[in-house]
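Coming up: chain A.
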Amino acid sequence: MALVEIRDVYKSFQREEQRIDVFTGLTLDIDAGSFTALMGPSGSGKSTLLNLIAGLDKPTRGTVTVGGAAVSSMSAGQLAAWRARNIGFVFQSFNLLPVLTAYQNVELPLLLTNLSKKDRDERVKIALDVVGLGDRASHYPRQLSGGQEQRTAIARAIVADPTVMLLDEPTGQLDGKSSQEVLTLLQRLNTEFNKTIVIVTHDAHAAERAKTTLHLEKGDLIEKPRVMAGAVR
Partner candidate 1 sequence: MKYMRLVLANLGRHKVRTILTIASVALALFLFASLRSVTTTLAATAQFGGARRLVTLNATGLVFPLPISYANRIKGLPGVTAVSWANWFGGRYGDGKTFFANFAVDPESYLAIYPEIVLPADQKQAFIQDRTGALIGKRLIGRYGWKLGQNVTLQGTIFPGDWTFTIRGVYTPTDPAIGDDVLIFHHDYFDERIGRAGIAGWYIVEIDDAAKAAVIAKSIDDVFRNSSSPTKTGTEREFQASFATMWGNVSFLMSTIGLAVVFAILLVTANAMMMSARERTGEIAVLKTVGFSDKLLFGLVMIEAGVMALTGAALGLGFAKILYPSINFNGAGFLPGFKVATSTLVVGALIAVGLMLASGLVPAVRAARLPIVQALRKVE
Partner candidate 2 sequence: MIPIVYNVRSVAQRPLSTALTALGVGMVVAVFIGMLALANGFRAALARTGSETNAIVLRKGADSELSSGLGRDVASIIGSDPHVATGGDGRPLVSPEVYVLIPLAKSFDTTQIANVVVRGVSEQAWQVRHNVKIAAGQRPTSGRAEVCIGSRLTQRFPHTTVGQTLRFGGRDWNVVCNFTAAGSAFESEIWGENEQFMPVFRGEVFQSITFRLKDPGAFDEAQRSLQADKRMTVDVHRESTFYAQQSQLLGNILSFLAIVITGIMAVGAVFGAINTMYAAIASRAPEIGVLLTLGFKPGSVLLSFLAESAIIAAIGGVLGCLFALPLNGIVTSTTNWSSFSEVAFSFRVTPALLLAGLIFAVVMGVLGGLLPAVRAARLQVVQALR
């Protein structure tokens, strides 16, 4: 069984008077331990797909299952709790709370658990070390470079040891060098720590680092290595 199972998913949005159909019967599997890049033009539904996997949004029809959990049918309250333990999400920008230090930002998901201060402390330190920012723990976001901010966000995304990591255009705002830092880190997380990673990206370099690349166009997958039958129309 795949880690993420998307089955015959339909998703529409109402924008002003128009109804926009993003997905019309999408079916897709993502295996545990995979590193998948999702590419495609804007409006193709990449971010929407990420949101569906994370339980931030619900499909109009169809099911989304992550690690056995029926994400598409859980309530908002259940989803919040589930997300805290199972999902690590990184945005393109504006990840960190400016009023908290790097350490405090990374600690956020752990506040939702029952861990003691001591345990939380340990995990935050480990997460920051993994991303190479152990010495920046007490810095505020405004004191960090763009690349460092994103790495802090990644630290936050892994600190609770989630089932899957979802990143929406993580290198979109970064320069070449910082992008490389971030992508190298992601690769490491996948190969060394066996994290399942899905990134949405425009960047071909980023896609190269991934093990699998999926292309979405108008809500349909094209070029589908390791995908189950029935998706294309």
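Quick note on selection: all candidates are chains of the complex that A comes from, given by their letters.
One rule holds in what follows: a contact is a pair of C-beta atoms (placed from the backbone, for glycine too) under 8 Å apart; a residue touches a chain by one contact, two chains touch by 3 or more; residues count from 1.
These numbers come from a predicted model, not from an experiment.
> Out of the listed chains 1 or 2, which is the one touching chain A within the complex?
Looking at which candidate touches chain A, I get 1.
> Contact residues on chain A for candidate 1 in the complex?
It comes out as residues 47, 51, 54, 56-57, 76-77, 80-85, 87, 89, 91-95, 97-100, 104, 108-109, 111-112, 117, 156, 168-169.
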